[in-house]
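A single protein chain has been removed from this complex, and every other one stays in its place.
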Amino acid sequence: MGTVAEFTDTEFMICSAARILEDKKTVFVGWGMPQVVAILAEKLYTPNLVQIFEFGALGPQSLTPFVRGTMGGPSNVFRSLQWTNMNWAFSYAVTGHIDYGMIGALQVDQYGNINSTLLGGNYARPKRRFPGSGGGNEVASLCWKTLIILKHEPRRFVLEVDFLTSPGYLDGPGAREKAGLPRGTGPYRVVTSKALFGFDEETKQMKLVGVLKGLKPEQVIQGMGFTPLVAEKLVELEPPTADEIRMLREEIDPSGIIIRGEKMRVPR
Amino acid sequence: MGTVAEFTDTEFMICSAARILEDKKTVFVGWGMPQVVAILAEKLYTPNLVQIFEFGALGPQSLTPFVRGTMGGPSNVFRSLQWTNMNWAFSYAVTGHIDYGMIGALQVDQYGNINSTLLGGNYARPKRRFPGSGGGNEVASLCWKTLIILKHEPRRFVLEVDFLTSPGYLDGPGAREKAGLPRGTGPYRVVTSKALFGFDEETKQMKLVGVLKGLKPEQVIQGMGFTPLVAEKLVELEPPTADEIRMLREEIDPSGIIIRGEKMRVPR
Amino acid sequence: MLQGQVEIHFTHPDDFREWVRENKKREAVEKLMTEREAVARLVADGDYIAYDFSSLTRGPQAMVREIIRQRRYGLWVCAEFTLHETALLVAAGCCSRIDVGFLGYGNYIGRAVAEGKVKVFEWTNGALASRMLAGARGIPFMPMRNLLGTDGVKYSGAKVVSDPFTGEPVCLVPALNPDVFLVHVHQADVYGNARIFGTNLFALEAAMAAKKVIVSAEEIIDPLEFRKEPAKTTIPYFLVSAVVHLPFGAYPGGVPGRYELDLEHIDKLNAIQTGEEMQGYLQEYIYGVQDHMEFLEKRVGWEKLQELIRKASIREGYH
Partner (left out) sequence: MLQGQVEIHFTHPDDFREWVRENKKREAVEKLMTEREAVARLVADGDYIAYDFSSLTRGPQAMVREIIRQRRYGLWVCAEFTLHETALLVAAGCCSRIDVGFLGYGNYIGRAVAEGKVKVFEWTNGALASRMLAGARGIPFMPMRNLLGTDGVKYSGAKVVSDPFTGEPVCLVPALNPDVFLVHVHQADVYGNARIFGTNLFALEAAMAAKKVIVSAEEIIDPLEFRKEPAKTTIPYFLVSAVVHLPFGAYPGGVPGRYELDLEHIDKLNAIQTGEEMQGYLQEYIYGVQDHMEFLEKRVGWEKLQELIRKASIREGYH
């Protein structure tokens, strides 16, 4: 099945993230877009993915269409393996039972540190204030591999985040462990609307590993607040397939509340 | 209804303890004899007593006859208000929701410190070894008022316990608080097969407050490893009533597994 | 030791215990009252308030509206997973401090923080749940493996210490004992025994940790029902201060297995941008009606409620 010619930036991010998840693994799913990623992955790629939500649902077989705003509602937690509460939900993550975490970000720095709290000003009087951690800090701290999903706007890639809400590799190799965070955890991929980043095993710096088909690495890096490493072999990221798009637009989010966004085309 | 002429030391202890409990209060109930005390109290004196068990049952309307050995069994936890687990059961006590605690003891000292672990020798090689705390340490530490129930053998009242399993007033006024135990808690009454003790408000020393009808205080105190204070006005403790005895022997413990013991008579 | 220098709501565990002994009666007495009585008696200016679950799922929305209607002042809110309530409480002048959690979305609340109209402290959902668990276990703090390495340590009341068992850093968050816990449940009896079907954030934790617990319930059932299935009891009566019978008490959110959320009404809340729009909403939906029943009758309507019930076609597991 081919790819489509026109799609939104959000649709691309969702598809790109869904392709990364592994089947037969657990994933801690954050509010909003990550929910749609997990549902898409389950439908197309990873039928045995076990989702877990901070609201206390484990392993649901979520119904579609996705009902916006109801992570805890009956559609999203349908046919779960277990219904419990927040303290138990996070305990699964602390004890190492959760393979992947998926969260959004306002800003991210070269070590994958995440800001979802504020922009500009200071803590007491921010220029703009956002929801804050929610369960994001738990997900980024405690799951084995964290996927960060954000729109590819260069101003979101900063040298220093305005507020460090959820930990990436902090200030480099060994810093997470030194701070007391669980060993061997950290950001795994940064999924954007134009590219895919990983992290260098040695330096823990963000590394460009893939770009949307038709884009050049320079176009992706331009304007970022730091210069990411670039992998020797860059992967060409396929735009959304017709299958993915149909699933998203017709089954999962027909109202378009999550998937709508800026229109994109694959440059030719 | 009159009292009976012959009864066992255990029957007297059970009745004496059951008369102390207050209605419409919560009580943390230890294994064995305290279970029978609570059931007797519910049947005759405190119909709205809320029992709580470390096994996770809260507020059962226990069926009789009492099935020995099954604090967690269906008869004992029948029609509970809530079934939960040990961590929650103890949480009710830590947060101050449990008014009374009831536990047994091998030895007790003048400050109501309890030994239920060993007699003689040392920790590694005791002369005789017993079950240890179970949940007794939690009950004695965390409930507001602890009832200690033990057979009136002078050798059980010692100057120093062989092992301090569950805290009384430790070495005197203020010592519990200094050790970090919750403020305002401690042993309330010591119920024995011959007498009833309280604790002096000032010195926290054990104080004789009642003796079984027909006994003299000297007979009770004789041979104890410490000399308890004696209340100015001693209460005369009635032997078991016919009602109590019928309830114990016919309804609660017809097999006699708990209530059997040494035969006693009220001296005349 | 690394620690923030911010205000925390902290009650000495022994003070909390004494409050419980004096105020939480172990006697089973009828506690049924109206929402007006419950707020009048049990919510005081300056109280610390927590609630379960989210604005869109089984949140105590009718109780929050009543608090606003009675114009409480200076509340400190535990925004564990709050969306609209906090904005409404701030806009109505009820709330001056927020422990975040998740602050809720919408421009209104964001601007209120930026303009310094409300003070915020920066925890996380897990940290607040841990604090509540510590409050429920009657211990002064709970250790955590997260919050570490982030700015949250500086702007919360957490402390980072060396763990005496591993020698490595561990984060300690102080126990949370709210003054008031609001929880909307599927079923309650007149004494306060309560059942929730589905998941929750920290219903039993907070009921045990809070000084005053207001249970609002979709339905009131016979006390014997609780004793027949003790495993289903979420909260036992002696933790509870008041029971309020509030059908559709989570509206515009839904209650799993009973009725779905009203997305139209939620869009109306989401769309609020200006103070004027906000005051308009407060006037129309809260100040302008005398109680929840009038709100349902005059502002929501029977037809809409029936539609939301019809939409709640998934009943599996919610019983």
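Annotations for the structure displayed:
A, B and C label the chains in the order they appear, each numbered from 1.
We take it that a residue touches a chain if its C-beta (ideal position, glycine included) is under 8 Å from a C-beta of that chain, and two chains touch if they have at least 3 such contacts.
Since the model is a prediction, treat every value here as computed from it, not as a measurement.
In the complete assembly, the contact with the undisplayed chain comes from C:Phe197, out of C:Tyr48, C:Phe181 or C:Phe197. From the set C:Val20, C:Leu172, C:Ala188 or C:Val244, the residue in touch with the chain omitted from the display is C:Leu172, counting the whole complex.
Considering B:Gly132, B:Gly184, B:Gly225 or B:Gly256, the position touching the chain not shown turns out to be B:Gly132 (whole complex).
Among the residues A:Phe7, A:Tyr92, A:Tyr123 or A:Phe199, only A:Tyr92 touches the chain that is left out of the figure.
Contact with the chain not shown here comes from a single listed residue; of B:Ser166, B:Thr192 or B:Gln205, that residue is B:Ser166.
Along subunit A, the points of touch with the absent chain fall at residues 24-26, 48, 50, 57-59, 61, 77, 79-84, 87-88, 91-92, 94-97, 99, 142, 144, 182-184.
Hidden from this view is one chain, which touches subunit C at 1, 10, 12-13, 134, 138-145, 159, 161, 163-166, 168, 170, 172, 174-175, 197-198, 228-231, 316-317.
Not every partner is drawn; the one left out touches subunit B at residues 31, 54-57, 63, 67-75, 77-79, 83-87, 90, 94, 117, 121, 123-138, 141-142, 163-167, 170, 175-176, 178-182.
Here, only the chains that are shown with their structure count from here on.
Centroid analysis (C-alpha atoms only) places A farthest from subunit B. Here the CA centre of subunit A is 29 Å from the CA centre of subunit C.
Centre-to-centre spacing of subunit B and subunit C amounts to 40 Å, using the average Cα coordinate of each chain. In subunit A, no residue reaches two or more other chains under the touch definition.
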